[in-house]
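For this depiction, one protein chain was excluded, whereas all remaining protein chains were kept in their positions.
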Amino acid sequence: MTAKAQGLAQQGRHLAMLAVIWAALVFAPYWMPLFGGYTALGTRVLVLGLAAMSVNFLLGFTGVLSFGHAAWFGLGAYGAGLCLKWVALSTPLALLAGTVLGGVAGAILGVLLVRRRGVYFAMVTIAFGQVFYYIAFQWSSLTGGDDGLRGFERQPLDFGPFKIDLLHNDVYFYYFVLVCFAAAAAVMAFVLRSPFGHTMIAIRENERRARFLGIPIELHIWIAFALSCFFMAFAGALYALLNNFADPRVLHYSLSGDFVIMAVMGGMRRFWGPLLGAVIFVVLQDYISSVTVNWMSFIGALIVLIVLFFPRGVLGLLGQRRTA
Amino acid sequence: MLELTFFNVTNGLIIGAFYALMAIGLSLILNLSGVINFAHGGFLVIGGYLAYTLRPYIGFWGALIVAPFLTAIIGIAVERLLIRRLYGRDPLYSLLLTFGLAFIIEDGTRQFWGANGLPFSVPEGLTSALSSKFFFITGYRMFMVAMVAIVVGLLFVLLRYTRIGVRIRAGTLDLETVSALGVNVRALRSLNFAVGIFLAGLAGVLAAGQIGLEPTMGDSLLMPSFIAIIVGGVGSLTGTLFGGLLIGVASGLTAVIFPSASEAVIYVMMAIVLLVRPRGLLGEEGMLT
Partner (left out) sequence: MNKPLGTFDRRTLVKAGAAIGLSQLSAPFIIAARGDTPLKIGVDNPLTGTYAAPGKNEGVGIQLAVDQLNGKNGILGRRIELLTEDSTSGDAGAAVQKARKLIERDNVDFLVGNVNSALAQAMAQVSNEKGVLHVVPGGHTDGITGTNCKWNVFRVCTTTRMEANSICPLLFNTYGKKWHFITPDYAFGHTLYDGCEANLKKLGGTVTGNELTPLGITDFSAYLIKARAANPDVLVVLVQGNDMVNCLKQIAQFGIEKQLHVAGTQQELEAVEAMPPEARVGIWMFEWYWKQAAGTPGLEAFIGEVRKRTDGKVPTARTWFGYVTIHAYALACEKAKTVEAKAVAKALGDMELPPEVKMQPNKVYFRGGDHQLMLSAFVGELSQKGDGDPENLFKVNHIVAGDTDAPPVSETGCAMQMPA
């Protein structure tokens, strides 16, 4: 095959893959029940998948390990909930409030965090994430403390002549989340394809060399960090809408760990990897925890196996076979 | 008020000693192998539960000595079979592995010993308090501090004066050169890991006497250990020791002024240290960046 033909074939494969992914996502409420699934599960997969993709923005593409990213997710959730509860009964506004809260907090704290790298950075992000966990726990007059933030629910979308009831109709809400997901994914893809995105990958590949090329490393990492926090907060806001509830657990480092695992499981180096990882992780956890009380051992064992034998994740594995 | 403060500072040192024990084990493993051991709390739990099971056969003192060794052996097995494969790779993978391991350990202890908490009493001789005035300095807490002091002291002697200790310290700074000098790095890492896990197991037995046994008891001790390392300085064991004591005292003092913040204050301390002196109190610049 000539190089040009190979390139076209690859583009064709890429488009076919995209078509399959989007077809599966769009028709999910219809094919999921056939396999024992339910629409709310699909919505959960989308939201957590977006969160995993946000972590991967930093992890897979910039090579920076943040293990406390749930903090921004949680801030997004609490931001959305507080907005709905105290400010205005508007779903879009709540989404905006949550995204801004988490994103801005991440951007500000990112200044402190990006000075470190590697193992130390990971530890510091874990500890910082826990600070927010404690604040949510202790500031119970605002956040409801251990009981969580309740008393709000997602509002119908008001388009004037007609309303879309997001609260009672799971399928409508699923499509709403899908639209949000698509928008976020589009922005992410755009950034990754831009010159900035290429610089991020260069930093991941060899930080020292990138520095010698005159690239301001800390600034780039800070921007990538801040962007990932905004995406994370957006996912968190959607999560609050999904549950009509926000509780301190959305800030806990164990949730951060879950997101990283999803990214690794699906394939860190691929754009759609984390979504696939979310599908596997969420569905498996949902299924196994119904079947056995020892689901934690299974999930733990799965994580160990993935790390030891499939570090490139599912997509990484499939990718290898294709080129082999 | 002054008396109350004094009490709480002393009490804080006792708590801090315990944090330091956990943190030092974690730090040893982190410094030499670059592994963030999320399962450290899990090994604490294993140590405690093993002591509980062994106790009817060899008594409290027997369990105190044997359980940490058994835990360390389990630690070596884990290191050889699982963690060793990840040394060359990104620290992400060892972190994830120990994260998954923590799940398995928690579920395993729940499966073998049940979900309900188990009691663990300490020998009669240790239960009485120092005096009626200093009622909170009980024999057992003094014993705990003494154990921590002895073990940490032995560790420092080991690191400073034995060949293995010197190699571990050298390896922390430059593992490549140590390997080039002909030292068996793989064995060194295993041994280092074992020592760290031994400390965790010991902490588990001591904790069992203090708070009983429960499958999730390791969780609440993991975070303070991390913070002790960050505050004290990554790469410095002495720093970690002081970090542990410091956060213990801070926690105790806060309990006097603002009780509900006594847990959160250690996070505030961490934030302050990161702002003012990012490498930690006794940390060295460039240590794991």
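So that you can tell them apart, the chains are marked A and B in the order they are listed, and the count of residues begins at 1 in each.
Keep in mind that, in the parts below, a contact is a pair of C-beta atoms (placed from the backbone, for glycine too) under 8 Å apart; a residue touches a chain by one contact, two chains touch by 3 or more.
Just so it is clear, the model here is predicted, and its values are computed rather than measured.
S.K.: Taking the complete complex into account, which shown chains does the hidden chain touch?
M.R.: A, B
S.K.: Quick one: say which of B:Thr53, B:Gln210 or B:Thr238 touches the chain that got left out.
M.R.: Residue touching the absent chain, from the options given: B:Gln210.
S.K.: Extract the touching residues of chain A with respect to the undisplayed chain.
M.R.: Against the left-out chain, chain A lists 33-41, 44, 137-138, 140, 144-148, 150, 153, 167-168, 170, 239, 242-245, 247, 249-250, 286, 289-290, 293, 295-296, 309-310, 317, 321.
S.K.: Please give every residue of chain B in contact with the chain that is not shown.
M.R.: Chain B touches the missing chain through residues 3-4, 7-8, 11-12, 14-15, 107, 110, 114-121, 127-129, 135-136, 138, 140-141, 207, 210-212, 214-217, 220, 251-252, 255-256, 259-260, 262-264.
In this section, only the chains that are shown with their structure count from here on.
S.K.: When the C-alpha atoms of chain A and chain B are each averaged to a single point, how far apart are the two points in Å?
M.R.: Distance between chain centres: 33 Å.
S.K.: Quick one: which bits of chain B touch chain A in the complex? Just the residue numbers, please.
M.R.: That would be residues 30, 34, 36, 38, 82, 85-86, 89-93, 95-97, 99-104, 106-108, 111, 223, 226-227, 229-230, 234, 260-261, 263-264, 267-268, 270-271, 274-275, 278, 287-289 of chain B.
S.K.: Once bound in the complex, which stretches of chain A touch chain B?
M.R.: Chain A reaches chain B through residues 59, 65, 67, 112, 115-120, 122-124, 126-128, 130-131, 134-135, 138, 257, 260-261, 264, 294-297, 299-304, 306-308, 311.
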